[in-house]
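What you see is the complex with one protein chain gone and the rest in place.
Take a look at subunit A:
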Amino acid sequence: MKGLRGVDGSGAVWGAVRPHAVRLVGACAAGAAAELCGLGLIAAAAWLVARAAQRPELAALSLAIVAVRGFALAKGSLRYVERLAGHDAALRALAELRGRVFDALAAARPEGRRVRDGDALTRMVSDVDAVQDLLLRCVLPAVAAAVCAAAGVVVCGVLVPAAAPVLAAGLLLAGAVLPWAAAVAGGRAAARAAAEREVLAVRALDVLEGAADLAVFGAAGRFAARAGDAAAGLERAERSAAGVSAMVAAAGLVVQGVTAAAVVWAGLGAGAGEVGVAVSALTALVAVEAVLPVASAAQRLAEVRPAVRRVGAVLAAPPPPGPLPSASPPSGPLEVELRGVGVRYDGGGVGLDGVDLRVRRGGRVAVVGASGAGKSTLLGVVAGRVPVSSGSVLLGGCAAGGARSPVRGLMQDAYVFAATVRENLLLARPDAGGARLRDAAARARFTEVVDALPDGWDTVVGAGGRGLSGGQRQRLLLARALLADPPVLVLDEPAEALDPVAADAVTRDLLESPGGATVLLVTHRLAALDAADEVVVLDGGRVVQRGRHDELLAVPGAYRDLWEAELLAA
């Protein structure tokens, strides 16, 4: 367990492992016992042979004969037990860790989250899995090696006391000095290879993604050569990494052979008998061999260390201030009011700049504008997912941002889970009955999609499930948002990926349907916006135009330009 504690910031990770420490110790014990049986097998066999040459009574040897057979059987069985118990313990710890990491991620405030955070989240998944490697490939081999080394020194010490310090020195060399050197030199070579790999990745992306630009500008050959150089650079770095592992393997063999030779020399110098020398020499061979895997464990430890540190950092974050948002928000539409709202991103970019907006209870407002104009940011502010830098957001007259946000909807990063269609929808309202489910599906034009699926409502979709087309997925997400039926419904491009006719019909339906939530809807198609109470045109984070559809068309400006472009593309 020393290796685990040795990683910085791993206290929190250790917390998830501790409940299963007993099982882990059991697996370690089985692994150590398997190594000991290997040691015992060789030691007993050597003793048997050497003693037999002195031609004692058969009875003197019978115990050794039984021991040889017993050790042989026990070694294999114990190794099996170790591997099973080790995986069981590691997977138990992993389950606990996944739960804790999920809690920590779910509780974290989404302060100024940007799109790239998706990568960080998925990396966290592999980071958590690295802890399994830490236990199975670093801790377990290290413990087994330590026990076997100690046993080897004891056996040697009992038979030929003079050889024990020699063996101990050899084991120290193989189990501590060599792994340290392997981790340092290997880490350096790996870092160089990683840097070269990064260069290759960037240049390869240039060649593959910029293929058309390169072809037209006659630069394809030049950039292909640049990527080829990077591939050659990576090859050189990999060669030097291969050199390091070659040195480690060779040094291991040298240490093993020299230790055995030195043990024999020490034994002979001390005047030990044939039996003692034979057993101690073979014991030395086996003990050093058991310790050699520590070198690769150390290299692996250096690799997983950053991952464990990241997991530790997530777990060590302070606990959430309040409870998580509950499943059922209050019912009935709410008024939405934005007063001078500004949003500034960390990089210095401006998301919104002094936006004032008031949507009455049950009002229907459409937000349009070019990409990057701040439409999604506006919805994010209303939903409380994007923190405001200035101004305030009021929902039903109260400051937004509480734990029980009354805002639900369809956002850009909406996700389809690997589950049945029904489960994906019920996520929004777990207690919804069949009638409500079908009603939401019908409004989102999702019913025909369900009917076409092989298992209908029970078809598994999402990762690893049946693939949905862009339009099908969009309708599922919209149906889910409608099923939630919150006081304030925010919809970011709800009809994206639908054909224009269907898109306009869906948008009109959302804007016209009587009763229900206050709706804020972002769209890039304007045809159905005559159904909206108000249209807000954003540009560069500011409101540049607002009013009813026909009012905006009557005056020259951004909205009319967009409208003419849409007519042209129709």
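The rule is simple: a residue touches a chain if its C-beta (ideal position, glycine included) is under 8 Å from a C-beta of that chain, and two chains touch if they have at least 3 such contacts; residues count from 1.
Note that in this section contacts and distances are computed from a predicted model.
Participant: Leaving aside the chains on screen, match the unshown one to its UniProt name from "NADH-quinone oxidoreductase subunit J", "Thiol reductant ABC exporter subunit CydD", "ABC transporter permease" or "histidine kinase".
Facilitator: In UniProt, the chain excluded from the picture bears the name "Thiol reductant ABC exporter subunit CydD".
Participant: Among A:A106, A:A317 or A:C398, exactly one should touch the missing chain; which is it?
Facilitator: Residue touching the chain left out of view: A:A106.
Participant: Which of these touches the unseen chain: A:L41, A:V368 or A:L552?
Facilitator: With A:L41, A:V368 or A:L552 as choices, the missing chain is touched by A:L41.
Participant: Can you work out which residue in A:A191, A:A250 or A:A317 touches the chain that's missing from view?
Facilitator: Of the candidates A:A191, A:A250 or A:A317, A:A250 is in touch with the missing chain.
Participant: Just one of A:A231, A:A313, A:L394 or A:A531 touches the chain that is missing; which is it?
Facilitator: The one listed residue touching the chain not shown is A:A231.
Participant: Using the definition of touch stated at the top, determine which of A:G210, A:G362, A:G471 or A:G547 touches the missing chain.
Facilitator: Of these options, the touching residue for the absent chain is A:G210.
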